[in-house]
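Yeah, one chain of the complex is gone here, protein chain that is, but the others are all in their spots.
Going in written order, the chains are labelled A, B, C and D, and every chain counts its residues from 1.
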Amino acid sequence: MAVKFLAKDNLVPWLAELAETHRTIVPKREGEAVVFRPFAKEEAPELSARPTESPKSAIFPQCDTLMSFRYTKDEEDPGKVLLDLREMKDESPAVVVGCRSCDAAGFNTFDRVYMTDKITDQNYRARRENTLFVTIICEKPATTCFCNWVGGSPTDTSGADVRMTPLEDGWVLESITEKGEPLLSSTLLKDGDDRAGDAEKIRQQAKERMPEAPDLSEAPGKVLALFENNDFWEAESAKCISCGACTYLCPTCYCFNITDESSGMEGVRLRTWDNCMSHQFTMEASGHNPRPTKAHRLKNRVGHKFSYYPNIHDGNISCVGCGRCIKSCPVSVDIRSIVLHAIAAPAETEK
Amino acid sequence: MLQNTQTAKDANPYLPSIGTIVEIIEETPNIKTFRVVLNSEGDMKNFTFHPGQVGQLSVFGTGESTFVINSPPTRMDYLQFSVMKAGEVTAMLHTLSVGDQIGVRAPLGNWFPYEELKGKDIVFIGGGIGMAPLRTLLLYMLDNRADYGKITLLYGARSPEDMAFKYELPDWLERDDMETTLTIDAEAPGWEHSVGLIPNVLQEMNPSSENCMAITCGPPIMIKFTLQALAKLGFKDDQILTTLEKRMKCGVGICGRCNIGTKYVCVDGPVFTYAQLKELPNEL
Amino acid sequence: MSNLDTLKAKIKERLPDLDMVVGWEQGFDPLRATPLFMRTEEDVDRLIWNPLCVHNLATYLPGLKGRKVGVVVKGCDSRSIIELLQEKLINRDDIVVFSMPCEGVVSVRKIQNRIGSLDYVESVEADTGTVKVTVDGSSQSFGFPDVAASKCGRCQYHTALLSDEFVGEPNNEKAEDDYSDVTSFEARPQEERLAFWMTEMQRCIQCYACRNACPLCVCRDHCVAQSRDPHWMTQENSTQNKWFFQVIHAMHLAGRCTECGECERACPVGIPLLLLKRKLNKEIEELFDYKAGTLIDSTPPLQAFKVEEDNINERGW
Amino acid sequence: MKIGVFVCHCGSNIAGTVNVGSVAEEALKLPSVAFASDTMYACSEPGQDAIIEAIKEHRLDGVVVASCSPRMHEPTFRKTVERAGLNRYMFEMANIREHVSWIGKDKDANTRKAVDLVAMAVAKLTQDRELTPKTFDINKRVLVIGGGVAGIQAALDCADGGLEVVLVEKTSSIGGKMSKLDKTFPTVDCSSCILGPKMVDVAQHPNITLYASSEVADVKGYVGNFNVSINRKATYVDWAACTGCGLCMEKCPSKKSRDVFNEEIGTTTAINIPFPQAIPKKASIDPEFCLKLTKGKCGVCEKVCPTNAIRFEQKQETAEEAVGAIITATGYDLFDYTRYEEYGGGRYADVITSLQYERLLSASGPTGGHIKRPSDGKEPKDVVFIQCVGSRDKSVDRPYCSGFCCMYTAKQAILTKDHLPESQSYVFYMDIRAPGKLYDEFTRRAMEEYGTKYIRGRVAMVYPKGDKYIVRGADTLMGAQVEVEADLVVLAVGAEAAKGAPQLAEKLRISYDAYGFYMESHPKLRPVETNTAGVFLAGSCQGPKDIPTSVGQGSAAAAKVLALFSKDQLESDPQVSVVDIKRCVGCGKCIQTCPFGAIEEMDFRGMPKANVIETICQGCGICTSTCPQGAIQLQHFTDNQILAEVNAICQQTPAQNLK
Partner (left out) sequence: MSANTGSELKIVGFLCNWCSYGGADTAGVGRFQQPTDLRIIRVPCSGRIDPLFVLKSLFNGADGVLVSGCHPRDCHYAEGNFYARRRLEVLKRFLPILGIDERRFEYTWVSASEGQKWKTVVQTFTERIHELGPAPKLDQCLMERAQAMAMAV
């Protein structure tokens, strides 16, 4: 494991070096938001504020072309039309620098679904295997943070290839995975062993600053037990306005839609983020909707994260506690309190 | 159990095979049946599936929609799908003609436990387009007739013209190795078979539940009352099989649309016993 | 008894006849209020009324159509209720409107711009004079006008235009609205205006919080944004496509928007969406002398006409 | 979907400036197009047969014809595709003649444009859906507006055909302009002798309900089921009681009342029957001149009336009539002859209009048929006729030819000679327009037999000299200025649209041209139809016409109505709005904006939803552009269909957006 030190002034040159070989994605301030964008020399990345969006799109773009198609006519018989399909995959090497530990850990949630022993989402895999994460630890939890509730920590390395710990004059960089090591080969990085201690102190402090986490081990069972309790979900969802801010900013929400768009004889099949809070998400062609109200939909969102997913995937909660859904919710719906309410709710009688 | 190329680990699960429509049958005013052959001879030859599995048909430029493969695996000249006009994709499918190319992503999902059903009596109860998934299993059983006990079919539709598979009905009626009852909701001129709602006709038929499996598919309201009728006839929850229709997109358990709690209809279904359904949260 | 206590008492009085009353309570941090759905007297005790009560609760009313609902509103919010009533999207008999004079609400975003990050807010003292925010152990004070929502600076409706229970002295002050935000933006060169939207809209994540927070976007569940018939939009995240949605949103609100600013406030990435609607309102006012949400018995101007228009030239070439 | 494209040469009309072959070639590259060819005349029988054959051979699901305007041949081709077994709405036209070949000479640019228009039509067709008309009952009654000769003919033909007819006339008698004429050209037979019996037929026909002194106030509904409000003006006489004896006229002291029928060449009484042959022969009071109504004194008529029919307190009433079709025969009015100040009309008593002259010639006129100058009652010797007063003159915004003035001027010159054998007539003319049967022969008789002097040229001015008038003008044939001394000057005033014609058009929802004349559906092939189904035109309301043409049109319009009513039910146009019940939120904005009241609120499982009444919907699509979520869609012009056309001309391909 390599430990290096990156001086403040060398951040941009180092990123510029990375950008020569990788699609380099960094958090940037745009208007009043901090978003992930390709690195450009003219603009310094924003590493101190928590990014408004998650780095999800680096691997799972909001709109991804799964394949393109083209119709061609038979020369002899123009009534006969042939179809040509082309897969679209992006395998270019990429690195995300400056996302938080929890953000990078979010992809572990994806991996369990997108790359199983039965199927592999090839578009996802192509980017996932070729994208590295340089995460930055959180020195102090925000009022919306709860990574330690769901098995994470401000210094977590479960999704990182390299971890950055901020010091006064720069950052200590440690490689976490083998794939991360080459990122630290730059001559702009100095040996960081002498600063490792300072960094460890900061990390320790960061962990200590986290408020105590409640025990969520009961959550999967409790949430599922409330499935038929419509009053509970109606009360919890009353203020929800059914928008997609929570799901689209979430590092672990992985649902999508597939639609075709065409122009003339050619077109594309697109895979786009979709949002389980939307009425149209489960709307069937007949007009029937199995999740007709926002209570049904919020139940599915919370249920999926804290119950269904952990039930299928060895108890792993599909939430990393980044708190974006709370912070950016237009009406401040707080998923933490919903889960706590569910745990505290009196047990239902058998249905 | 997921043995074909579509679901193998390094295949693109979203990439359809291209097939050609070789025949179109106008079943009813709003149902058309499409017979499709995959363009790649190898793919067609290696294509295996089980009765009850579904496929996604693509009209490129419009989208994909899910249909049960309603030809049996014992008859592999083509794959057959029956399409009722409902949304955008089905409407577009209805405009296609023989020779047109479509995408086929199949087989997907689970299937009727035809191995376990061996030796049992079978009652098929189909309503409207719900006959399609039953047809594949019925034909499979007829092709392996010796393996199964008494086969009874009750098929109902709103009116004579809404009956699909008209061309096969005479054969099913005539065969002496199965018993076929057809019914429509209300009297119609020229109709020589039963008249009445499926659950009522089923009660009159009074099939024995002894060593018997009931397999039913149809519109929700019919299913509801058919389940009640079956219970009255002594069928236990695990003696009833049905297959669900649900909005699916990816078909491989990812996209998050078709789950009922922890179960994804596209991979854990669409075939469930009534006992299994009762275990699921109520979100159909 | 303070005004708020009187209001609570009034709500408790009416609660037995209502399915619920919608108000505000303190949210997850001291700066954030959150909508409160009161069904019991204990719920009512959590009600707050202060400059942090930014949400326009009228947004919930169309979704609760058919139920008896009380709603606490600021002056500006009452315009949305009037517009909803005017368009028959809610029933007057089913709603009870509670209100108090409003002296303005904060813009959380403006506070964020001042103090950098809102991640560590420890306490907030806000009244209509100053707003004092304590973050990470240190406090900062701001003059209220500096961190008030922009709409409050041009407020003409401190007092609700419609209320069943009004507590306090009505405030009938009216500020001027000269649409200087619109005119100054329009004074910029055309390429710059286009470039502005292209860069702002690129950030859009298509979450449609703008739409769902809007009290007058009543198609919500059937919005053309996600429909293929009509197929106005694709699911692509091209800037063109995302911007087109905002244009649709603005056009659908032309003559109906009450400028509550919820679209802009709800936007998680801070796109100044109200500007488009303000522009339309400015033109609607000039053309038809009409302000949405001020009269129950009128018709949105684009759902009406005059045979001889006062301010439209017949475009003879 | 398989689409066939047929690109028409239209002889050289299109092929002259559009490369028709390459349009077809390009069309074949378009999505869904399975067949494309060019054709000499797509609308001809072999052209249509070729389309049918191609549909069958290539199993086409829809057809695009690129040829003339759909306003011309869309119905033709819809029938064609229907004959081949397709739904008639699976058809689109690209207008490459009126919109391309006829308006540009650049063959390359035209060809590009034609290709685009075909692409748009194909794109729309791929979105088209089969539509089936519904049938509805019709009310087999017809409203005829205007009781001139065209309206009379239309009313009689309809009534004889077994239809109930409601005839509405603005003035107190039917007869129109023709009833004011003395004789008619070219036969010089007595106008009232040929018109009179027809008027009587109207009065006596059991199928005709006549509303005189009445005007159409409002029209609601649609073909087959119109509801018409008729304002019945106050006549101050109970027509049920009035026998038309005329005693009141004899006794009325207000003898200087305006004589409209006689073109104010004389005066009449305040209570009057306009002329002896009037139908209905009923008296009415001119409230402007009646002493009782203006000053409150008099009431003589009330005293003398043998049937006590006088009703000074009478008010305007409104009658409602339900009809299935409407024939508009509102005629024309005369150009205001005072506008040519240089002629002195209105200033000089002996400068009169041709219609005033007609009343002087008429035996039932104010002079009893003796030609007398209005100024002094003397018989004129030299009579000058000036033609084209308010015709063919852009300076007075009347660039059109009124058509019949040349003929009636010749007639009046002949009659002048008949009445006053010593007289001499002069006619200043621009060109002689005499294209009818025996018309040219008639003008020649005026010149050759009756010695009328025709001077080709414009009159510059008319001025009095002693008790005569000097008419100064140019003789363009002689190339000289001429001056003619005249005793009487007759201005051959042109026709203009009847006053109030545009207002009536708005009520009927038909269009009119810049001069107020009503627009026919097609200038050649649909001359008596309008673009509003169930509304037909007859006579001069469509443009100036002489009597035979007006009568012909009256019969033509009647035939159209009879044909329309030959079925008991009509098919409604399926191009109506349809509500997607799943997407409708019941906000009622469509209900609010529909001009026809064709959308109602209905209850759907406890939710309010919009519901379109198909027979009332006219297919304007205002609702579709009002509904924000697009839940109500006008069939055949849905958002997706129009968007398909937009996208066919300008669209960024998805590939362009790929990053």
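Everything below uses one rule, namely that a contact is a pair of C-beta atoms (placed from the backbone, for glycine too) under 8 Å apart; a residue touches a chain by one contact, two chains touch by 3 or more.
All values reported here derive from a predicted model rather than from experimental measurement.
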Chain not shown: contacting residue from C:Asn50, C:Asn171 or C:Gln202: C:Gln202
Residue among C:Glu42, C:Glu191 or C:Asp297 that touches the chain left out of view: C:Glu191
Interface with the undisplayed chain - residues on subunit C: 182, 185-186, 190-199, 202, 232, 239-240, 243-244, 247-248, 250-251, 254-255, 275-276, 279-280, 283-284, 287-288, 301-307, 309, 312, 314-317
Residues belonging to subunit D that touch the chain removed from view: 26, 30, 69-72, 95, 97-100, 102-106, 108-110, 112-113, 115-117, 119-120, 502, 505-506, 509-514, 519, 531-532, 575, 593, 595-596, 618-622, 624-626, 634, 637, 639, 642-643, 645-652, 656-657, 659
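Note that only the chains that are shown with their structure count from here on.
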Chain pair with more C-beta contacts, B-D versus A-B: A-B
Subunit B-subunit D separation of Cα centroids, rounded to whole Å: 64
Between subunit A and subunit C, centroid-to-centroid distance (C-alpha), Å: 30
For subunit B paired with subunit C, centre-to-centre distance based on mean C-alpha positions, whole Å: 50
Multi-partner residues of subunit A (at least 2 other chains): 71, 79, 257, 259, 261-262, 267, 270
For subunit C, residues that touch 2 or more chains besides their own: 222, 227-229, 234, 236, 238
Interface residues, subunit C side, partner subunit A - complex: 20, 27-29, 32-37, 55, 59-60, 63, 109, 112-113, 116-121, 136, 199-200, 203, 205-209, 211-213, 220-222, 226-228, 234-238, 262, 265-266, 268-271
Sites on subunit B touched by subunit D in the complex: 95-97
Subunit D to subunit A touching residues, read off their complex: 2, 28-31, 33-36, 58-59, 581-582, 647, 651-655, 658
